[in-house]
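Complex shown without one protein chain; remaining protein chains in place.
Chains here go by letter, A, B and C, matching the order in which they are written, and residues are numbered from 1 within each.
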Amino acid sequence: MLGEAQFRSITATFNCQVQWGDCDPAGIIFYPTYFQWMDAACWSFFASVGYTAKRMRAEHLAMPLLSADCQFLYPAEQGDRCEVRSRIGHFGDKSFSVAHEVLREDGFALARGAEKRVWAKFDNGPGTRLRGVRIPDELKALFRGA
Amino acid sequence: MLGEAQFRSITATFNCQVQWGDCDPAGIIFYPTYFQWMDAACWSFFASVGYTAKRMRAEHLAMPLLSADCQFLYPAEQGDRCEVRSRIGHFGDKSFSVAHEVLREDGFALARGAEKRVWAKFDNGPGTRLRGVRIPDELKALFRGA
Amino acid sequence: MLGEAQFRSITATFNCQVQWGDCDPAGIIFYPTYFQWMDAACWSFFASVGYTAKRMRAEHLAMPLLSADCQFLYPAEQGDRCEVRSRIGHFGDKSFSVAHEVLREDGFALARGAEKRVWAKFDNGPGTRLRGVRIPDELKALFRGA
Partner (left out) sequence: MLGEAQFRSITATFNCQVQWGDCDPAGIIFYPTYFQWMDAACWSFFASVGYTAKRMRAEHLAMPLLSADCQFLYPAEQGDRCEVRSRIGHFGDKSFSVAHEVLREDGFALARGAEKRVWAKFDNGPGTRLRGVRIPDELKALFRGA
């Protein structure tokens, strides 16, 4: 797909831990938790290049989702320390994708997923209509790896 | 305490069910779920007297918390159908309390809790500063029981 | 794919409502909520054919995930009443997929997703190792539509 070529992205790391309340009666992680982590990892990724939560709020920016998916490779248990490694999959005009990999402390892969998001602006502050806007080239450049 | 006398309140009912993801590895409900239910029950209570989510948004109103507490009387399990019975504990000038009781379908009491909230208005729409405002007498009247 | 042909499935309906705590600072539903609904809808679907949470527990059965995905078509807001319509996508030997569609009360489609799960048994009760088992033909038959 032209325009959706793989982007040579930097990688960010988000640390997390499986908590008692993240697990279900099978004693393993309840799967929506992975999506909560992926969301938090995405915000953390953007914060790492200067787009902090505070700045996103001030500039009326948000990143609503178009789609999300995840493969669950191995069950995580309470206490497992993990990291989510995130990188940009591609940048489109107004949308982008983020690829996430969840690794256990010992490097064992637990899950692999992706989010497709829109780069969007509130018409008039949080709670008002969100509208997709062009992703600035300067923003894309911040994620470009060596 | 003058002004904090027990309010003769109507009672509202909010239906819910314990889901797989609401339970922890002990196979019983993860306790913050009760607070999620109490919050949802409070919004539902206000909706029942005309203060729907839509209206709250339109009028820039919110109900931030001062405190919350809950006693857990008996463990709920996945599949249990429950109802939260809510009533106003008292109305202050700008704050109020809601008493909640969680009953299982068969009438068995599972939990009993309370929330203390402020009646508040956003300075300029969601995300801006919330400021406590006087609770209108007309609003209090909507909750008065026979 | 042989063995993965579309299954002529009955459809189940799971009712839910977008709560205040399900929404994020953009004022719309936080996307992992859709996966929580899909999970609950799947359990409800199985309960509707006789595999209740109680029975699943008694027979040491669970349905761990292989993957999940969702497309978010339109943002839901607090107060929106929704239903998740679920049907079996296909039955494999030990795994199966469930297709979910989330509709708003007025019939408007909000999201469309799928889960791929394993039919599994605990070696020795909850918390012990889960192992995939053959899906009984009798179970498959319960989901067959007209």
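Basically, a residue touches a chain if its C-beta (ideal position, glycine included) is under 8 Å from a C-beta of that chain, and two chains touch if they have at least 3 such contacts.
Quick caveat: nothing in here was measured; it's all calculated off a predicted structure.
**Student:** By the contact definition given up top, give the residues of chain C that touch the hidden chain.
**Tutor:** Touching the missing chain: residues 20-21, 23-27, 30, 32, 57, 78, 124-128.
**Student:** Provide the residue numbers of chain B that touch the chain removed from this figure.
**Tutor:** Here the touching residues of chain B are 25-28, 30-33, 35-36, 39, 57, 62, 64-72, 75, 122, 126-127, 130.
**Student:** Over the whole complex, note the residues of chain A touching the chain we left out.
**Tutor:** On the side of chain A, residues 17, 19-21, 25, 27, 36, 39-40, 43, 47, 52-54, 57, 77-79, 126-127 touch the unshown chain.
Everything that follows uses one rule, which is that only the chains that are shown with their structure count from here on.
**Student:** Any idea if chain A and chain B meet via the same residues, over half in common, or different ones?
**Tutor:** same
**Student:** Can you compute the centre-to-centre distance for chain A and chain C, using the mean CA position of each chain? Integer Å is fine.
**Tutor:** Computed value for the inter-centroid distance: 24 Å.
**Student:** Distance between chain B and chain C based on Cα centroids, please, to the nearest Å.
**Tutor:** Distance between chain centres, rounded to whole Å: 29 Å.
**Student:** Of all the residues in chain B, which ones touch at least 2 other chains?
**Tutor:** Within chain B, residues 20-21, 25, 27, 57, 78, 126-127 contact more than one other chain.
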